[in-house]
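Missing here is one protein chain; the remaining ones are kept as they sit in the complex.
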Amino acid sequence: MNLQSTAADETFRKEVATWMQKHLVGKYTSLKHRGGPGDEEADPAMRKEWERELAAGRWTCVGWPQEAGGRGLSIEQQVIFHEEYARAGGPGRMGHIGEGLLGPALIKFGSDAQKNEFLPGIVAGTTFWAQGYSEPGAGSDLANVQTKCWQEADGSWRVSGQKIWTSLAHESEWIFVLARCEPGSKGNKGLAFLLMPLNQPGIEIRGIRQLGGGSEFNEVFFDGAVAQANHIVGAPGDGWKVAMGLLEAERGVSTLGQQMHFTHELDLVIAAARATGKDKNPQVRQRIAHAWCGLRVMRYNALRMLSGDSTSLQREAIIGKYYWSNWHRDLGKLAVDVLGPLADVPSDDPAIRPLQQLFFFSRADTIYAGTNEIQLNLIAERGLGMPREPRPAA
Amino acid sequence: MNLQSTAADETFRKEVATWMQKHLVGKYTSLKHRGGPGDEEADPAMRKEWERELAAGRWTCVGWPQEAGGRGLSIEQQVIFHEEYARAGGPGRMGHIGEGLLGPALIKFGSDAQKNEFLPGIVAGTTFWAQGYSEPGAGSDLANVQTKCWQEADGSWRVSGQKIWTSLAHESEWIFVLARCEPGSKGNKGLAFLLMPLNQPGIEIRGIRQLGGGSEFNEVFFDGAVAQANHIVGAPGDGWKVAMGLLEAERGVSTLGQQMHFTHELDLVIAAARATGKDKNPQVRQRIAHAWCGLRVMRYNALRMLSGDSTSLQREAIIGKYYWSNWHRDLGKLAVDVLGPLADVPSDDPAIRPLQQLFFFSRADTIYAGTNEIQLNLIAERGLGMPREPRPAA
Amino acid sequence: MSGSLACGLNRLDFSLNEDQIMIRDAAENFLADVSDSAAVRKAMASERGYDESVWQRIASELGWCGIAVPEEHGGLGLGAVEIALVQEQIGRRLLCAPFFSTVCLAANILKEVGSHAAQQQYLSSLAEGGLRATLPLPSDVAGWSAAAANVVATRESGHWRIQGVVDRVPDAANAELLLIFANTSEGLGLFAVPADSNGMQIITAEPWDTTRRFSRVIMDLLLPADTRVDEPIRSAGFARSLALARLYIAAEQLGAAQQCLDLTVAYTATRKQFGRVVGSFQAVKHRCAEMMVKIEALRSAVYGAAAQAASDASTDILATECMMARALAGDALFYCAGEAIQLHGGVGFTWEYDPQLYFKRAQASSHWLGDSDALREQIAETLFSSAVHA
Partner (left out) sequence: MSGSLACGLNRLDFSLNEDQIMIRDAAENFLADVSDSAAVRKAMASERGYDESVWQRIASELGWCGIAVPEEHGGLGLGAVEIALVQEQIGRRLLCAPFFSTVCLAANILKEVGSHAAQQQYLSSLAEGGLRATLPLPSDVAGWSAAAANVVATRESGHWRIQGVVDRVPDAANAELLLIFANTSEGLGLFAVPADSNGMQIITAEPWDTTRRFSRVIMDLLLPADTRVDEPIRSAGFARSLALARLYIAAEQLGAAQQCLDLTVAYTATRKQFGRVVGSFQAVKHRCAEMMVKIEALRSAVYGAAAQAASDASTDILATECMMARALAGDALFYCAGEAIQLHGGVGFTWEYDPQLYFKRAQASSHWLGDSDALREQIAETLFSSAVHA
């Protein structure tokens, strides 16, 4: 093991920090620590401008290969970028679905034409994407896709059905959709992966109001909506393969950036404890110390994951989502317990508002992207090789 | 609701307290607070004498009808008896399996001959019984009895098989056994309930050493062991009905006596905290207060149960075992945490030994008489009407 | 020693009598009718925060306001058990109404510490529900005295000068009468202040849990001598009324927790994933079972503490019993509300489904009259300060 940093890394770290210091100013100052899950509705217009600011500095798609328009950074440097970006309070990325999910999928599975058509807009921070996977009847059971699609004589595709939990659909130009192209097929067979413009007659977007009041998630209704013939990624039937490749891309290097944000949140909790006098409360002290221990665990766990330590089976990767989501949810409860009555009334105080958001939205952390229950099944079955849930007798 | 006590109750309470005060003295003093689960090996000979002392005072089988030799006490008075018995530090009852389990079963299902033969010995504290239900392959799955029995030409029964977790078998004269009398029958069908003397060639008893070092549980091996023709309770095939009726008798009025013992244990923990200075430790204070809250819950829960409050479904009864066993296990952990290093070495100090016993033996509380997992299944299925575990597809 | 607090409760008549069953069932049916999800959301969105017509029916038809008021003052002369039963149903349906503030707080404390004159003056109109009253609900475990921390009352030419600020007064925006705790030269005093008094400022902010709103009250008042309503020789009643208020909050939290479980069992019985209802998965069943264990344990605790209140238990015993019920209730409700969200899956954290309503109540009520940690610390203090057990 070696936790020393190289000179080159340090130089790059300074480069990122300096750029952020220089550019996250002026009209962008209000964006510091804003956006991201639970706060996606914070000034989307300005955050889109910020995406173009980043693009101008070539700080979008830093992990993409250069031939795809990316910066081609090493894993080490990607991590450093994400850390310094978050440390500086860089706003939640409006472009993360395009940059983190669709882009990598296109680079891996897309045609040259598709790459040429879509990657530049993502790199430039001018095209924003939404994700069309989950359905009312396909949550934990993700493969139970009911949305169907069929090909017209002219080769174009039509889509009918409903997607749900599509974050920022109302702020995006495009959506990628997993739909059933083989009538009668079941589960992960017979699916197609389609790219569709959201602004078309066959598509209606409705916000879903959350418990915290915001509506960053949407339902998207498709009624014979159109996708061009050349806008299917992979062959009809390959949809699941493409979609899964993309979900894997979701995890990884951004984790340490996420943790930098978590650290910022814990700092807010510590500051709140000082302000409310709860820093003298022995139970609060225990919980804060425990939360800090969790931060260290997540950091070292991510380092294990990224350095591919351990054997074929990446145990640390398997526990990752379950660990961080429950840690984060506990932090949310700790935050409001520290605030006490101050947490009860919606606040604009920058020392309080983010903690209220944390409290409410972190309840979603253990539900989306694989509920706790699904995660524990995976850990038991893949991590420990325990028997699969027996199918009930027909 | 009414928690006032009547004058009659108070008089009876005094009668019990006074008797205990007068008789639990001299050679019996060493038995105070001894015996009971986890401590059954404490001076069995003396505790058998104590049973006869109780019998002389007509304090055995206080809940049995008078025609069965009992005292025919009301529920209220039974509770008062158990409370005062425990409050005085009355030793764990050597006779509780006969008095609490077999007796009630015989009274309900036994023939007159069987009652005449067996009840007097139980009332007199001269005959001690062991329980033969669980088997190595029938723990949680209690109905999966493999021990078989068959009838000889002379009408007598032969038993072959193995029972396990029979407490005090080595201190008992008789055992009641659940065995399969219909070859090929499954589950709770085709079982017989037999009464057998333990001292016979076909029976071998082996102690099971526990994690705490004691061996109050046994394995009992049957190899063609004999039960007389007239020592089957109910008809062949009725075994399950008899056994279940008897398990129901197990719960109930003795609960409040058990709680009096729990209170005594919590007092020992509080005293230990004072002695070790842990009474200043905020986390220990939280846990001790929480334990006390649990005591109150168990008491009120038992009062609800006994007064048959609430509708047909007795919710409080369904949660009873799960609640007390986990509460008790937590108390065991609290006890050793309070003792700290003092808990690490086996001790004869009356302020320490019972807490060490508590720590180790309470791990069994959540396993015997229905593990936590079985209890939660019951609560979900019977208490909440949730679907039964689907049988795996054959 | 812990047994010393386990006072003897010998009689096993822990069941409800006919009146009690009638009151409970009436509350259950009435509230299922007037306070379903749609009604609660309508009330939440309304300006005053509750449905006046429902409140009128509660006051006149059902007579809940008089349950614990002595008959000589026009009440039913019943007690804590009956109010706890009603509160349990109110919590289950998150009823929006000034019942909690008027009955569980104001009438409760006037009955325990009020002078004869004050009881004459107010109890009968409170019993009729003609008067909506309230008092502060601090989050400090110290209770009433904490509510007086920033309020001083001094005699001024035969009047009382009351000056200061008090926070967290529930339903104050709709109350006609505020009972204000203030420090006097002789210690804690209770003052009945008309909401429309000169020099009184009531500031109300809309909380996350809009089913119960709190106000901050700023005062510089000069009021007649009879504004002081507590009878100094009855000052022990402050502790008793504090205990009862905790009991009533606990009962409400019990009802809310029960509803979280009921909603979850119902939802998981219909929601299908992987070709079976979610409620058939053992992990889901076990977690619902854990909720039931906590809820039934809490029910025993609340009914037990209520029975103590109806018995001749000392105020010290009652205070500890009610802290116990309140501590368990706060934890159980938050646990159940969180599990309700989790086991509802995606829809669990939407505005449209009800778990969020209970989740917000759970957090808001977690610190009413002290959070669970603080209450446990108080209980520990009692346990350790009591004589060592032989």
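Observations
Here the chain labels run A, B and C in written order, and each chain numbers its own residues starting at 1.
Simple rule for what comes next: contacts are C-beta pairs under 8 Å (C-beta built on N, C-alpha and C of every residue); 3 or more make two chains touch, one makes a residue touch a chain.
The structure displayed is predicted, hence computed values, not measured ones.
Residue-wise, the contact with the chain that is not shown comes from A:380, picked out of A:143, A:205, A:345 or A:380. Check B:57, B:120, B:155 or B:346 against the missing chain and you find that the one touching it is B:346. Among the residues A:270, A:345 or A:369, only A:270 touches the chain that is left out of the figure. Seen from chain A, the chain kept out of the figure touches residues 1-6, 9-10, 13, 75-76, 79-80, 263-264, 266-267, 270-271, 273-274, 279, 282, 285-286, 288-290, 292-297, 299-301, 303-304, 306-310, 315-316, 318-319, 322-323, 373, 375-377, 379-381, 383-390.
For chain C, the residues touching the absent chain in the complete assembly are 281-283, 286.
Think of the hidden chain as still there; on chain B it touches residues 134, 137, 139-141, 144, 164-165, 208-211, 213, 281, 283, 333, 336-337, 340-341, 343-346, 356, 359-361, 363-364, 366-368, 371-373, 376, 389, 391-392.
Everything that follows uses one rule, which is that only the chains that are shown with their structure count from here on.
Taken residue by residue, chain C touches two or more other chains at 276, 280, 284, 373, whereas all remaining positions touch fewer.
Counting partner chains per residue, chain A shows two or more touched chains at residues 283, 391-392.
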